[in-house]
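I have a structure I would like to understand better, so I am pasting it below and will then ask my questions one at a time.
Omission of a single protein chain aside, the complex is shown with its protein chains in their original locations.
By letter and in written order, the chains are A, B, C and D; residue numbering begins at 1 in each of them.
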Amino acid sequence: MTPLDTLYLASAATLAAMLVLGDWRRAGVLATLMYGVQLALLFTMQRTGSTSFDLSALGFELSWRFDALSWFFAVVTLGTAFFASWYGAGEWLRAYTGRRRLFQSALAANVFAMLLLLGSGDLLTLFVGWEATSWAGFLLMALAGGLARDAALRYLVYAMAGAMALLGALVVLFQAGGSFSYEAARATLAAMAPGPLWALIILFGLGFGAKLALLPLHLWQAAAYSETPAPGSVFLGGVVGRMGLFALALVLVGLIGIPHLQALAVPFTFLTAQDVVAWVAALTVVLPTYTALKQNDARYLLAWHGIGQGGYMLLGLIVGSALGSAGGLLHVINYAATQATLLMVVFGVRHRVGHTDLNRLGGLVARMPLSFLALLLGIISLAGLPPMSGFVSKWMVYSSLIQDGRPFLFLAAIVGTLGTILSVYKLIHNLFLGQLRAEHEQLNEAPLSMLIPMLATATLAFVTGVAPGLVLGWVADAQAAIGLPVIDYTLGGIASPRASLDMLWVVGVMFAGFGVGALLFYGAGGKTHRVHQLDNYAGGHFLDAGMRYHYSDNFYAGLMHLIGGWYRGSFHWLEGAIGSGLSLVAQGAGGWYRAINPAFYLLAASVALIAWVAL
Amino acid sequence: MDMTFAPDPLALLVIGALGLIVVGAAGLAFGRHLFRLVLALGLAEAGANLLLVIAGYRWDAVAPILTGSAPAAMVDPVPQALVLTAIVIGVGVQALAVALLVRVKLAYGTLDLAELKALVERDIRAAAGIGEPDSAQAPATLPGPAGLIGERP
Amino acid sequence: MHRIATLLFALGLGVLLLGLAAQLPLGATPMAIGNEILARAPGEIGAANIVTSVVLAYRGIDTLGELAILFAAATAAGLVLGHAGSRSRNGEAGFILRTGSDLLFPLLLTVGFYIVLHGHLTPGGGFQGGVVLAAAFFASFLARPSHRPGHGVISLIEGLAGAAFIGIGLAALAGGGAFLQPLLDRGMLGELVSAGSLPLLYLAVGLKVGAELAGLLAQLAE
Amino acid sequence: MNALVLPVVLPLLTAFLLQPAGRLSAALARWAGPAVLLVCAGLLVQIALLTGGEPVTAAIGGFAPPVGIVFYADALALLMAIAVPVSALLLWPRAEAGEAGVRQSALMLLLVGSGTGMALSGDLFNLYVFYELLTVASFGLASATGTGRAYVATVRYVLVSGFGSLIALAGIALLYAQTGSLNLAQLADLAPERLANPLGLAAFACLLIGFGVKAELFPVNNWVPDLYACAGKPISALLAGVVSKLAVLVLLRLTVLVFDSPEAREMLMVLGLAGLVTGELAAWRARDLPRLLAYSSIGQLGLLFVALSLPGPAGLAAALAVALHHLLVKPALFMLAERWHGSLDKLAGAGRASPLAAGLFTLFALSLVGVPPLPGFWAKLLVLLELARGAGPFDLTALALVLAVTVVEAHYLFRLVGILYSPGEFRDRHSPRALAVAGLGGAVLVAAMLTLPAVSDALAGLASQAADTAAYRTLTLGGGL
Partner (left out) sequence: MAWLVLLLVVLMLGAAVLVLLLDNLVAAVAAASVVSLLLSVLFALLAAPDVALTEAAVGAGLSGAVLALGLRRLGLAGIKAEDDHA
């Protein structure tokens, strides 16, 4: 029984427990504990290890093994699962009206499927894990029914299209290489001619891009992730999208290798394969972020950011330098913690208020201060400002872009970050700042069972921000596992000769500055005293309670008008075109069977057949 | 046609057989009235049978019946056995088809294929309980661009 | 437009088939099994009409299949027409038809049985004789629609004749040989009682086809 | 091994005697049919155990092939032969009173006898006769529901089958004119030098259209949707399940033994792809369950024809995997359709009303789409691997189309699963037998999944034996009794 066996057994046991005890009142707590056990198991085992059993079917071997990369993603997965389950264990579960057993087992199935995917020992097992994750995700998303069911169905179409592209690539690779194992695949890919290699890259890109929601395939994610029940949405938003990144890292970087991508040129242009992927990632950073700006529901806003940050991670990874790829991989953990915190806060508000429509909220800071604090830490990390962890990984990716001499990509990243800052401000402003509405006067803080995990992930983001070294060790091992140059790091940050960062100093200086400012202010006898919201003077007269002076409706209307023009749902048009084109063809296909006089077409078909035979 | 050139009888027969099949097939494709389709089917089958018998014919050979006289070269008996079966199959199917036509006439009162197709479609939809059949409207296809869910248009 | 298109297709199909048929080895077919049967049949089966020996001996199960198809068609027609608007036609047909059918009935029966029993000697056999028998019963039914041949009797003859055919086959199987293996001695070629069990088989076929078609025609004529 | 003929002859004998037996006692007529089927199934299993999978032949009438007709029973033929009586027993139509009931049982017996004959026979015209018997029997059974629309659908089915059978007859004529023989083994010997020309290919095309009618091959399958929508669900399950596989088995024998040329395979692939694409797209637009299943059956058989066009034992293994998987799933789905009435949007809430049925439907949908652990995935994987091995222009387009169509299939199947589990009041027709058949199908599917290594070895053995033409020829022509 290798350690990996015990991990898989524990995960399977969790699924079984949830299937059996799903409806039990304390099921949420049990699930959280079991995820905790799995996390502990993961930490006790070393980075690499393989299972003792492997299935063989039709002459193919299904084998599972862990390497540093899969271990790294497993940590993120189980961590997010632990906090999401904790978040959904207490008050939320009592208020949950859906079928508890189905929800708990769906979550457990998702975790188990993702562990299977992460530990896949060869391409066929990768595909089996990939399908398992897609279908478990579909089950989790389709739970809430109605709108969620449609969103889940749309996700399923994208996921199946991706899976089929992946299967096509696997099959072609198998025929060329003779077996599904990674080594054989690596050998055949190395020796492959540019033409088929491009086909494979496109197929793998489509396959994994569908789940990572890269640009052309991103329309499903926002709705699907937001309509899922709260803990599910936290888990999905936090980490499920990153499975695409894991697979891309495994295949594009691990099997094909960055140098090979750089060597592969796009015919008739001076772009290389690496540039193409980088630009897809860059566009995925920019466009969804500006769509996030337009969202009126906090959950959708954060979901659209999920897509943007996914593109960001791929951008870092594909740059291929030690600094860039470390930044990309580190961002997986940082963003998981950040997104989890933000989603927990938003769902906390939803738990209390009943909706998260940004145009009908405001001033909740007075009633939900701790949630406000968690959201504040989260948006600082999302925007990429010190002292939070988001800053560290964004800084690493930015400096690697500059070092590698890719000014336009850097520009795109900056524009993306600008969009992020604008939209997070909209989030915190419309939710917590401004005038408290009358109906929210008696609102009380999010329940304790939801508050603690929220704050825990926030502090986690803060701690990894202050001392990134704790996590960079895992990142370095992951880089080594897929053959990338390894980053050399210290507790405080990066110590490479060309760009160094020491967060301990940065945070120390920041707090020192705050300290000095506070000393000066309080030293000089300043006192702070509360100012009532209405103690204000606007537009020439005093405010009174009846008047609404805080308009959070259609925030950024001007900006929206400006960028609305050219971005008007171009991808929607693409999706719609494919949909209607397909239904037109289907109309024709159906016509064959509705033909009034089938024999006429029979005659035509037989003539064609015999003519073809004769020629 | 000058007399010396005697047309090769077998080629004529093949033309006859294929002609029958083609006329039958055209009748099947051409017909609107079910009864005429059954007739056309009978014709085509006759053509196929003729083709099968021709496949067994040998030049200047006699029928495969042993008469007391000297044993001359005989035609291949196997195709004839096959055609025997094929003809009776054809009539069996034809009789069943006519029986079915009687029932169709009783049920719908018409034997015109176009009308019947419409009537059957209406019945199937009624039996299944589908609403008004506006076949143009595609069922819930890929969720089209109903605007970004949750986004103010 | 539809008709022109159909004509075009018909002509196209015709030309193509003719093009293909030109390559047919007409008149000189490679009789791979034909010659062997022509050589072995008289000795091995003892029937003068070699086609009958092929139909009943060499390819016996084809004929069994053929019987079953006719039985299936009649049963299916019965199922379909079972109770469709069966208004029993009373009254007598015209005088000429009645006397004509009375005169013809015995004649048709003898011709029918002649064809059936001489199946192994002269052209004809169970199927053709059966049709003539059916015509005999049908003529009498046309003359007097009221008393149609008993439905029970017909289905009884039909069932038993079919069972007889298979029984003879099974007898061969029970006797150690293969299913439908020719039994009894072959007797003198050309004699009425020759070719072993073939005449019996053709008799069964004739009765079955006759009963079936009579029933079918009666049902259709209701 | 002359007892091989009994499973074909006994049902025919009982069918003939059913009518007179009905006179004696109604009970006898009612239970004679299923009893004989049990006996036949027992016989076949006993033969299978006796021969232990080694092919065995039975010359009809004692005449050694090629002169006489021969029954050739290798493992594949026996498997299909056993499947016929078993599925007929499972899908026996609801007993009707009196005359109609007796006639229906007789037709069912004829269908089983001819089906078993088609699986075992080794002679081309004998296959044609059994195929016709199967068709005529299915005409009667299809129109048994007695509704006006069933008659019209059956008439169209009769016309298309008639067209198919006359084309097949023309094919046999062309074939006989060139080779002078009907025995499959001898045809296999003569094929290389006699049938290599376009006329040989034309003969194959005619036979393909002829036998393709029941195998729902592209040009001749427009009778399928209306017939399965109007005929009784048990008979539709039987037709779509085992009967279509028998027709495919005949075509499989033809392609493996006689027409082994690349053009023939190309033709199969093109027609298969056409059936696959039109079937699945039409299913995507269907708005009532029976026709959706009918279109999906056309699509699945299209995939089967694509698999059939793959050369070599590996291609055959893929084809058998797809065929057996479809044989298992489709009848079960049709029986589920019997519990739920037609229109799709009327099925809302079925998940709550009959959770087991909805669960089974989801399981079958997952297997049809090809989700990994289920057998459906392994069958599709085999087909895709063989397509990739071919790597010709046809193969790659076929690969792309099969994958694209799977996405469409996933969408319409899981749109329906979504409807099943959406809230709504729903009461399904109470039919315990339908659930039993569907449950059995599901159980076998899961069992196949769990014992995958054993199943895959057996499949490989089956395929290599079926693909071994040399053994077929020596055993049949060598006069091995």
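Assorted remarks:
Definition applied: contacts are C-beta pairs under 8 Å (C-beta built on N, C-alpha and C of every residue); 3 or more make two chains touch, one makes a residue touch a chain.
These figures come from a predicted structure and were not determined experimentally.
Counted over the whole complex, the shown chains touched by the missing one are B, C. Not every partner is drawn; the one left out touches chain C at residues 2-3, 49, 51-52, 115, 123-125, 127-128, 131-132, 134-135, 138, 213, 216-217, 220-222.
The missing chain lies against chain B, touching residues 6-9, 12-13, 15-16, 19-20, 23-24, 26-27, 30-33, 35-36, 38-40, 42-43, 46, 49-50, 53-54, 56-57, 61-65, 75, 80, 83-84, 87-88, 90-91, 94-95, 98-99, 101-102, 105, 111-112.
Here is the rule we use: only the chains that are shown with their structure count from here on.
Closest to the middle of the protein, by Cα centroid, lies chain D.
With centres defined as mean CA coordinates, chain D is found 30 Å away from chain C.
Looking at chain A, residues 153, 157, 582-583, 586-587, 599-600, 602-603, 606, 610, 614 sit in touch with two or more other chains. Shown for chain C are the residues in touch with two or more other chains, namely 6, 9-10, 13, 17, 20, 24, 26, 29, 31, 33-34, 37, 59, 62, 65-66, 69, 72-73, 76, 80. Chain contact summary for the complex, chain A toward chain C: residues 600, 603-604, 606-607, 610-611, 614. Of all residues in chain D, only 2, 5-6, 8-9, 12-13, 15-21, 23, 58-63, 66-69, 99-100, 103-104, 106-107, 110, 113-114, 117, 123, 125-126, 129-130, 132-133, 136-137, 139-140, 143-144, 151, 174, 176-183, 186, 190, 194, 197-199, 202 touch chain C in the complex they form. Residue ranges of chain C in contact with chain A, taken from their complex: 2, 5-6, 9-10, 12-13, 16-17, 19-20.
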